[in-house]
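All protein chains of the complex are present and in place, except for one that has been dropped.
Here the chain labels run A, B and C in written order, and each chain numbers its own residues starting at 1.
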Amino acid sequence: MIPTPANPRILETMSQLFVSFPHCATLGFEYVGTDGRKPTLKLQWREDLVGNPATGILHGGVITSLVDTCSAIAVTAHLPELETIATLDLRIDYLKSATPGKAIHCTAECYRLASQIAFTRAVCYHDNPADPIAHGVATFMRESSRTPMLQEDGR
Amino acid sequence: MIPTPANPRILETMSQLFVSFPHCATLGFEYVGTDGRKPTLKLQWREDLVGNPATGILHGGVITSLVDTCSAIAVTAHLPELETIATLDLRIDYLKSATPGKAIHCTAECYRLASQIAFTRAVCYHDNPADPIAHGVATFMRESSRTPMLQEDGR
Amino acid sequence: MIPTPANPRILETMSQLFVSFPHCATLGFEYVGTDGRKPTLKLQWREDLVGNPATGILHGGVITSLVDTCSAIAVTAHLPELETIATLDLRIDYLKSATPGKAIHCTAECYRLASQIAFTRAVCYHDNPADPIAHGVATFMRESSRTPMLQEDGR
Partner (left out) sequence: MIPTPANPRILETMSQLFVSFPHCATLGFEYVGTDGRKPTLKLQWREDLVGNPATGILHGGVITSLVDTCSAIAVTAHLPELETIATLDLRIDYLKSATPGKAIHCTAECYRLASQIAFTRAVCYHDNPADPIAHGVATFMRESSRTPMLQEDGR
């Protein structure tokens, strides 16, 4: 999509930075690696992240946080220079319940980078991306937009 | 939508139960009250929930967890008897950045309860629902479905 | 949301223009009126718009076209000056089947106009918006953005 050669060391550094951010550190996200420009994160099962204690299944919101973070890294992996991005919208489909006690992986890719918007998709799974737990699609607003989206002058 | 009279004490008890679940407790969700069948939750700003430390803005995943939880309570408020529900899909639009340091409220409603699926929408805001931070729509799978969705016999 | 006074005559003229566009004319969209800045369109049931001839129910794509068009008019009703907008994404939930033979109405509103993005929601119904057939949410990209989204210089 973009001619810039992906620099593995830069991707690694940035990904480590992302997972060190407060909420990601609170949830215990780990950076696993990047295949081309597709980063993979990992989340260990933890009792304090469970949604319903009767089943021991992780809260869907934890999985959504994982998708959001991994997708943001995937966008960053396509940017020629460092810039700020903001999630504009995100949709997640829960395909089956995660298994209590097992770690969850998330792999994301940015499949289109436009001048103002980036589009991503992500898949969450235990061991095999072909047996997914959840799929997520999101759009991110790029900093390159003239006016910051969040200070509407149109209000 | 449903003839069952909403029992405020039951709604209150169930809502308190939901916010006591592990991940909700970890994030610090509080139950504020229910207007009719529309529950409101509250999330205090906390440094360990921040997405980007440069801005102090909460991670979008925290807000999504809040929407997911509040929407689930809204569905429960429409059920004639207690039953298990599972999030099927969720979409969130981030309308503007949350203000660092300020608490976020979420109000949700279940606007259609079908025999197998429940549809919800939710709004997140600081003080005024008319000045929203995020909107979320979700669908939930009801237990009343004959075969549990998650043990596919079709596989 | 915006200080510009809505001019009913301009809204009427623009709405008539929108429904006269080729695909809308092909499907037979009619402009019903605008309440504040919320336009309502109408679609007569027609045999050639049916999705499944066994049931006589309109194709979901017709309803989505109606939502897309009505939402675009709702955005236009908030713009201080005429500008081009493009649908960025759209999600529709089908709440119940439309009744064969009955006309469908769609009412849309733009609930947030940011400098580059506009957010809308719409409801489709036969006679009563409180008994909805479908709900739709969409985002539109505004022309005011510096670089047209569709000529990515980032490719």
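Miscellaneous remarks
As a working rule, a residue touches a chain if its C-beta (ideal position, glycine included) is under 8 Å from a C-beta of that chain, and two chains touch if they have at least 3 such contacts.
Remember, it's a predicted structure, so these values are computed and weren't measured experimentally.
Across the whole complex, the hidden chain's contacts among the shown chains comprise A, B, C. When the full complex is taken into account, the listed residue touching the unshown chain is C:64, out of C:15, C:64, C:107 or C:120. Of the listed positions C:37, C:78, C:91 or C:142, the one in contact with the omitted chain in the full complex is C:91. Those residues of chain A that touch the chain absent from the view are 91, 93, 95-96, 111-112, 114, 119, 121, 132, 135, 137, 139. By the touch rule set out above, chain C reaches the unshown chain at residues 21-27, 47-53, 58-62, 64-66, 68-69, 86-94, 96-97, 149-150, 152. For chain B, the residues in touch with the chain missing from this view are 1-2, 80, 88-89, 91, 113-117, 139, 141, 144-155.
What we mean here is this: only the chains that are shown with their structure count from here on.
Chain A and chain B carry the same sequence, and matching their CA atoms takes a turn of 180 degrees, rounded to a multiple of 5.
Shared residue numbers account for over half of those found at the interface formed by chain A and chain C, and the copies are therefore classed as meeting with the same residues.
Distance between chain B and chain C, defined via averaged C-alpha coordinates, is recorded as 28 Å. Rounded to whole angstrom, the centroid-to-centroid distance between chain A and chain B, based on C-alpha atoms, equals 21 Å. Chain centres here are Cα means. That of chain A falls 31 Å from that of chain C. Counting partners per residue, chain B has 91, 93, 96 as the residues that reach two or more other chains.
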